[in-house]
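With one protein chain removed, the remaining protein chains of the complex are shown where they sit.
Letters A and B mark the chains as written, and numbering starts fresh at 1 in each.
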Amino acid sequence: MSTSPVPAIRFWLLLLGFIAWSGAFVLLYGMLSVGCAAGWHLQMVGPMSLQRLMLVGLFILSLAGIGLLTFVQYRGWKARRRERPAPNDFLIAGGFFASLAALGATAFTFAPVVALSPCL
Amino acid sequence: MPLAGCTGLLSTLDPAGPAAASIATLWWVMFYGATVLFALVAVLLAMSYWRSGLIRRLTPLQWILGLGVGMPVVVLTALVTTAFVQGEGLLPHRDGVRPVTISVLARQWRWEFAYPESPGVGPTIGVLHMPAGVPVDLTLESADVIHGFWIPRLGGKLDAIPGHVNVVRLLADQPGRYHGVCAEFCGDGHTQMRFEVIAHAPEDYQAALEASR
């Protein structure tokens, strides 16, 4: 019956970016607590503590991951725009913008890892 | 300042120490900022009804990306950064500072203050003695439920939670009497769970502690 030009899975496109943001949140907040409990903030690795090194690493990883996702969705959106408009194109465009917003949110929420006191 | 009349024994806008003072400044900045933003929305809303010609030139993109996203991003980035820097300054950092330590034990429904640096003194119940002009670290513990330790004129509050030890740093600029309350609801006696703070000139502090014995 379904002559769907856009498969049902596209609905998830809208959510992907922020699901990734949530994942980054859980990861960073969880590891922060673990690091404080384990005393990683007292172990120095060169100029910074092990704790900060880990957090900054995870931060960069999250940015890269969500950045990649956004880029892929951007390409999909570009490609789609060259074709004839179809119902639910919006899911593709909206998905890209949602991921872009999630990327911005990731930068905004987790940027404090570079400076603030991790365990005080 | 329109609310400058807000003095009072428990007023956060009548600060008596650097922590409370810096937060009061933050409040005033946010208050004026919020007033401006509120006025902006109110004016746009009024114009949308009665003078829409003027603002119709804005495209939907400008409304949404400019006013909806761009403006808040700028304002919030500035605000959040300020608050982070300020918050960092209020933490009980140990580098270069030698605070006086006082332990606080909260229980239903009273406050007990002990002075580990002056053996044999206290605990004083319902009255906190502290030196003025020096940073004081208060270690908060609870014997039963959660309580909130708060001396509004000196600085922010922190909870006393059973099983945890929290540290709040406060400093009173001047000797004098201040007032504190329990901020976290803790049962029938919550309302009455207030305490008094006496900040002594540093040279009188030890003598006052001895006297409170």
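Keep in mind that, in the parts below, a residue touches a chain if its C-beta (ideal position, glycine included) is under 8 Å from a C-beta of that chain, and two chains touch if they have at least 3 such contacts.
Convention: contacts and distances are computed from a predicted model.
A.B. asks: Name the absent chain by its UniProt protein name; which of "Vitamin B12 import ATP-binding protein BtuD", "cytochrome-c oxidase", "Sulfurtransferase TusE" or "glycine dehydrogenase (aminomethyl-transferring)" is it?
C.D. replies: Answer from the record: the omitted chain is "cytochrome-c oxidase".
A.B. asks: Have a look at A:L50, A:L63 or A:A93 and name the one touching the chain we're not showing.
C.D. replies: Once the missing chain is taken into account, the touching residue is A:A93.
A.B. asks: Among B:L45, B:V97 or B:A211, choose the residue that contacts the chain missing from this document, as touch is defined above.
C.D. replies: B:L45
A.B. asks: Just name the one of B:L79, B:A114 or B:A201 that touches the chain not displayed here.
C.D. replies: B:L79
A.B. asks: On chain B, what residues meet the omitted chain?
C.D. replies: Within chain B, the residues that touch the unshown chain are 3, 6-13, 20, 22-23, 26-27, 30, 34, 37-38, 41-42, 44-45, 47-49, 52, 55-56, 58, 60, 63-64, 67-69, 71-73, 76, 79-80, 83-84, 86-88, 90-91, 108, 144-146, 148, 150, 152, 155-159, 161-164, 166-167, 181-191.
A.B. asks: Under the stated touch rule, tell me which residues of chain A contact the chain that is not displayed.
C.D. replies: That gives, for chain A, the contact residues 1-8, 10-11, 14-15, 18-19, 21-22, 25, 28-30, 32-34, 36-38, 55, 87-91, 93-94, 97-98, 101-102, 105, 108-113, 116-120.
By definition in this document, only the chains that are shown with their structure count from here on.
A.B. asks: Taking the touch rule as given, give the residues of chain A at its contact with chain B in the complex, in rising order.
C.D. replies: Where chain A meets chain B, its residues are 104, 108, 112, 115-117, 120.
A.B. asks: Which chain B residues qualify as touching chain A in the complex?
C.D. replies: 73, 77, 80, 84, 87-88, 91-93
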